[in-house]
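See below for the structure under consideration.
The complex appears here without one of its protein chains, the remainder shown in place.
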Amino acid sequence: MSATIMRAIGKVYACLMIVFLLSPLVVVVILSFSSTSFIAFPPRGWSLRWYDQLAHDTAIRESLLFSIEIAAAATVLALLIALPTAVLLVRHHFPGRTALRALALSPLVLPEVLLALALLLYIQNGLHIRPSVWTLTVGHLLVIFPFSLQLISSAMGDLGPELEEAGITLGATPIRAFWLIAMPVMLPSIAAAAMFSFIFSFDNVAISLFLSVPGNVTLPVRMFELANTTNDPSLSSISSVLILAGAILMAFLGRFKLFDGVVNARQ
Amino acid sequence: MATDSAIAETARPRTGRKLLVPLLSLPMLALFLPFLVVPLLLLIRISVGGGRIGFDGFTLDRFAAVLGDTYYLSALGITLLMALLTAAGCLLLSIPLAYFMLRQPRWRMPIIAALIGPLVISVVVRLYGWQLLLSESGPVNNTIALLFGDDARVMFIGSWSGVIITMIHTLMPYMCIAIFNSMQSMGSGVTEAAQTLGASAWQVFLKVVLPLAARGIMTGTVLVFSLSATSFIVPAVMGAGRVNTFPMLIYQEATELNFPSAAALAVVLLVLLLPLSALSTRGRNAA
Partner (left out) sequence: MRLGRRSFLTGAAALGAATSLQLPREAWAQSDPNRLMYGEIGGVFDAAYKALGAKFQQQTGIEMVTDVASSEPMLAKLEAAAGQPAYNAVAISFDAVLRGLQRDLIEPIKMSDVPSIGNLQPNIQAPLLLGSGMIGGIPTHWKAIGILWRKDKVPFEITSWKDLWRPELANRISVQKMPTLGAALMLIAANIVNGGSQKDDNMEPGWAAMKALKPNIREFYPLTSAAITSLIAGDTWVSVNTLDLGLPLASENIVTTIPTEGCTWAGDAMCFPKGSDNRATALKFADFMLQDENQIEWAKQAQVAPSTKVVLPPDVQSGLIENADAVSRLFPIDFLHAGTNLPKWADRWQREIAS
């Protein structure tokens, strides 16, 4: 098959995939302009009422802020812990390495509900600590840690030790070699790890539900319970705002070429 | 490799190297030992314990009950099959897309935006969207009816098809980005070099790109499989209560305040999935 035909097929495929990926978002945005107090598609009428309601909803705003704070704290901590762990698991041999790797990834294979309950049981019965914002952050940290670790180790593995070794032969200490040589090249993967970890924490329902602290409800939990008691399109206006915020963020990153890192790694 | 340890030795004293391993493992252990290992041990303790929360006595009855009951086993089978289909579907869709992103730099931004976009909205809202898209009178079925007639309308919601489609949509971004990251790291020169040496586009893809992206593929597959096997909200809503997965059973037991049973089910799932995640970062350079 000639190269041009393959390229054309590729473009068609990419377009189809983009449609597939974005179609629920399109539906949600359209729904947010629906005038009815129930969810109907196509909308029976048009109105801005859900955005108006959102603008006056302090609870949602507080939850949004709270979710961002928790996700930011958890992400920063996850990256800080994942970096040395990745170096350890990828670059060094030692007995118990497989076990440590399995442990690091174990939160992924535990249903979140049970992890949250086990953590709650342990915190209250074992440690005698009250559920607080910090225990909630730790819960989030545990479930997003495998993401950070996986993405960073994958990049480190692909990178190979050659660059750092070259630096070492030139006289740098292993630490300097890592920090000055390997880190910059890995930055796009670290950015990707940060992004996914943040989103996974931001989106998390189960941990937030069980480890919640009265007075501070995360956005996904609030939205989940809204879906459980009402059937109006108000949730779609919240999501549309989030989509818009995400789009603006990506445009901003693209403009300042920060995204180039994620998009064009090795030069 | 003898050379690098020799080099390290000339750069620093030997004791520094010995300390490095425990030092590097400190952050992770400081987090995991108190907050994951102990609760996990607690979970295991509860699953074999008697009494109300499971702190007294010892019994393997619960595990016998789970493993001997076709109801639980079929739920387990459903869960694993669903995870397998989701992972396979994600792979099939992600690899070509990631490769396309590799070869067409100008398409990268829009595709990454499309991949990440769905992640920022809440899972509940994403389910609203899919429920409306896949409903019997929704756009997808309307298109099918247009092409194949009204009788061809598919019941997506309440069946496997709806669950799998939504799960693939939910988890594909993770797979695609992991694979793309891996493909990128090989640098653009490799594919060009292969082509100048006379390889066809197919051969370049199969013999050069895929093997080099193996690590990303492994990472993505394990991620997607695990997330799918432990997911509970998507099958509950899109399956409309007819596709019953293991995590849903766990939630059921937990909210019925049967913590020991829930723990036993979780341990079974853990035992099955943990070895899978352990072999994820092997691959080339398992050094």
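Letters A and B name the chains as they come in the text, with residue numbers starting at 1 for each one.
By definition in this document, a contact is a pair of C-beta atoms (placed from the backbone, for glycine too) under 8 Å apart; a residue touches a chain by one contact, two chains touch by 3 or more.
Keep in mind the model is a prediction, meaning the values are calculated, not measured.
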Where B:Phe32, B:Tyr99 or B:Tyr128 are the choices, the one touching the absent chain is B:Tyr128
Out of A:Ala102, A:Leu187 or A:Ala247, only one touches the absent chain, namely A:Leu187
Per the whole complex, from A:Phe33, A:Trp50, A:Phe66 or A:Phe196 the residue touching the absent chain is A:Phe66
The missing chain sits against subunit B at residues 52-53, 71, 74, 124, 127-128, 131-132, 135-138, 155, 157-158, 236-237, 240-242, 244, 249, 252, 254-259
Omitted-chain footprint on subunit A covers residues 36-41, 44, 59, 66, 68-70, 72-73, 75-77, 117, 120-121, 124-125, 130-134, 137, 183-184, 187, 194, 209-210, 212-217, 221-222, 225-231, 256-258
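To be clear about the criterion, only the chains that are shown with their structure count from here on.
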Here the gap between subunit A and subunit B, centre to centre from mean Cα coordinates and rounded to Å, is 14
Contacts from subunit A onto subunit B in the complex sit at residues 1, 3, 6-7, 10-11, 13-14, 17-18, 20-25, 27-28, 31, 39, 41, 77, 80-81, 84-85, 87-90, 92-94, 98, 100-115, 117-119, 121-122, 126-127, 138, 141-142, 145-147, 150-151, 153-155, 157-161, 165, 168-169, 171-174, 188-189, 192, 195-196, 199, 202-203, 205-206, 219-220, 223-224, 227, 235-236, 238-239, 242-243, 245-247, 250, 254, 259, 262-266
Touching subunit A in the complex, subunit B uses residues 4, 7-8, 11-12, 20-21, 23-28, 31-32, 34-40, 42-43, 46, 53, 93, 96-97, 100, 103-105, 107-126, 128-130, 132-133, 135, 138-139, 169, 172-174, 177-178, 181-182, 184-188, 201-202, 215-216, 219, 222-223, 226-227, 229-230, 232-233, 246-247, 250-251, 254, 259, 262-263, 266, 269-270, 273-278, 280-281, 283-285, 287
